[in-house]
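Of the protein chains in this complex, all but one are displayed in their positions.
Chain nomenclature is as follows: A and B, assigned in order of appearance, with residue numbering initiated at 1 for each chain independently.
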Amino acid sequence: MKLRPQNLVFGGALVVLMMFTLFPFYWAIVASLTPEAALFRDPSLWPTHIIFDHYRALFDERDFITPIRNSLIVAGTTTFFCLIVGTLAAYALARLEFRGKAAIMAFILAVTMFPQISIVSPLYLLLRALHLIDTYPGLIMPYMTFAMPLTVWVLTGSIRQIPKDLEEAAHVDGASRRQSFTKILLPLAVPSLATTGILTFIYCWNEFLFALSFTLGPERQTVPVAIALFRGQYQVPWGQILAAAVVATAPVAVMVLVFQRRIVQGLTAGAVKG
Amino acid sequence: MARIALDHVDKTYPNGYVAARDLSLEIADGELLVLVGPSGSGKSTVLRMMAGLEQVTAGAIRIGERDVTELPPQQRDIAMVFQNYALYPHMTVRENLGFGLMMRKQPRDVINRRVDAVAASLGLDALLDRKPAQLSGGQRQRVALGRAIAREPLAFLFDEPLSNLDAQLRVETRVELARLHRKLGATMVYVTHDQSEALTLGDRIAILKEGVLQQVATPMELYEHPGNKFVAGFIGSPSMNFFDGALTRTGAGGMCTFRGADLTIRVPCEPATSERVFLGVRPQHLEVVGETAVGEGSLSAEVGVVEPMGNEQIVYLTVPSGGRVVAVAPVQPRIVPGEKVSVRVRPEGLHIFDAQTGKRIGK
Partner (left out) sequence: MRKISRRGSEARLGWTLVSPALGVIALIAIFPLSWTFWESLHLHELRMPWLGQPFVGLANYAEIAKDPRFWAALGHTVFFTVVSISLELLIGLFLALAMNRVFRGRGFVRAAVLVPWAIPTVVAALLWRFIFESQGGIANALLVDAGILNQPMVWFIETATAWVPVILADVWKTTPFVALLLLAGLQNIDLSLYEAAAVDGANAWWQLRHITLPLLKPAILVTLIFRTLDGFRVFDLIYVLTGGGPGTSTEPVALYTFNALLQNLRFGYGSALSVVIFAITFGLALLYVKGLGVRLGGDEA
């Protein structure tokens, strides 16, 4: 890049932005390695005294493994079902012509705009009636409500981008609809499926309101709820909270770093309708 | 191989757009028929209806002796070469070539033998294990062709297969296709918007305009006896010149006089009264003749632009009434822009079209 004043301003602002973006993480890592007593006493940007007590306490005393396990199961199962059901729906919406298609798309879009708070109480009562409060299905079912529209929307956008004439050629070559779906479309849609899966998984992993409302105790709480409800004996255990935040964030950060191009493609395929 | 017949086919889209209107067409077994027309003429739609990729609103389509109107593409046993080739990107060339056979549940060794034979005939043997992304445009085109040939279908459908190739490759491939047709003796329907491609390839040509069939005939017939003004102007390059004017009978003897703004000429015609007509003359039938006097059968004009084509000159002239006329002249003498010339109309190159209907009048 040339050293024009314009570029310097750009570059400078970008650096500031990067620092702003990364600072909270940096600070969380530093704090999680600092003894509790020193946390609010004359904080400095550079760690002086590193300890791992908080991380140890996280897994020994607090059993942080359980919320992680719960989040994995709930997010994973939801994503799995949403992908299967969503792919079928997306195929129909992207490739087939039938009346009411526009209405369905509008409906799906509308549901993504629902405020979750509006359906919390009936869902709570429904789940309670089915004895599903504080269980895995009790979270997976509501999660599908909100993950499904997202999945269908992004997948439909992605399938639309696969050229139609490939399947037409397959039809002319003698493939039935199912064969052209499994042999031609599906292999080409695998990247989109992966991306949509990642997006859906992240969405489920981060969900808070339902997890908060539909679980009762540490046995079934997910990571966001567990972290938010950390209670200390006498005071808020910031050291452990931040250690938990780091633990919760690190895998996500890695995933994003690895899949960033995919994620960007997926988000824009669904979001920007040319 | 089989014949294809379209019987009073209509195609109207749900939004009201009419792509094909009462189309009836017979393609003989082993014939190469070219469907040609400007964009929006419906030619691709007609091809896709033959393939079963578009549904017919009314009418019937027969392939061989079967009525296929309601059959999906899978059951019609035709092969199609798409404009963008539509090669399966995740499969190798070999798998692409063999896909149709695999769909028809042919045994593995039969498929392999057939694929090898087709690949050899198209010069693709070295590329069998590559994926389409690793091929050049011309190679991809051959794979698309090979995929169709390997199937040994009842008929081949081509949807503007050459339009993505550069000019030179286009000419070479055109020749290849003609050769292929002779070799296989296959029924082929070929869609293009390029009239010169149509003229060189087709046994017969069907010209479409806005969904309506204008004329179906051999290239020569279309060139020499176009059925209406549209066909006359579409076929032949540079396109035919049209002069509008009136036709009046001149005594007995079956001759009329055409009187236009810039040209008066005797024309053999049917007994008819003064009608408004278009007189069509191909550029090849106009002689640029220095600055001699202008009389009956000639126009005076001023030379605008001259395009030297190596073997001839294409001369763009302006006539006094303000219109443009194109003539083709031999290489010598050199014609100079700005020259005032007289252009003689050769009597054997006259076509007359009714001004209102566009239909050809007379022989």
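Following the convention adopted for this analysis, contacts are C-beta pairs under 8 Å (C-beta built on N, C-alpha and C of every residue); 3 or more make two chains touch, one makes a residue touch a chain.
Everything quoted here is computed from the prediction, not taken from an experiment.
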| item | value |
| --- | --- |
| Which residue of A:T77, A:Q179 or A:N206 touches the chain not shown here | A:N206 |
| From A:I50, A:I65, A:V190 or A:A228, residue that would touch the chain that is not displayed | A:A228 |
| Residue numbers in subunit A that touch the chain omitted from display | 1, 6, 10, 13-14, 17-18, 20-22, 24-25, 27-28, 31, 39-45, 85-86, 88-89, 91-93, 96-111, 113-126, 141-142, 144-145, 148-149, 152, 160, 177, 202, 205-209, 213, 223-225, 227-228, 238, 241-242, 245, 248-249, 252-253, 255-257, 260-261, 263-264, 267-268, 271-274 |
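The rule is simple: only the chains that are shown with their structure count from here on.
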| item | value |
| --- | --- |
| Between subunit B and subunit A, distance of the C-alpha-averaged centres to the nearest whole Å | 56 |
| Residue ranges of subunit B touching subunit A (in the complex, touch as defined) | 51-53, 72-74, 76, 78-80, 82, 84, 86-90, 99-100, 103-104, 147, 151 |
| In the complex, subunit A residues that touch subunit B | 163, 165-166, 168-176, 179, 184, 187-188 |
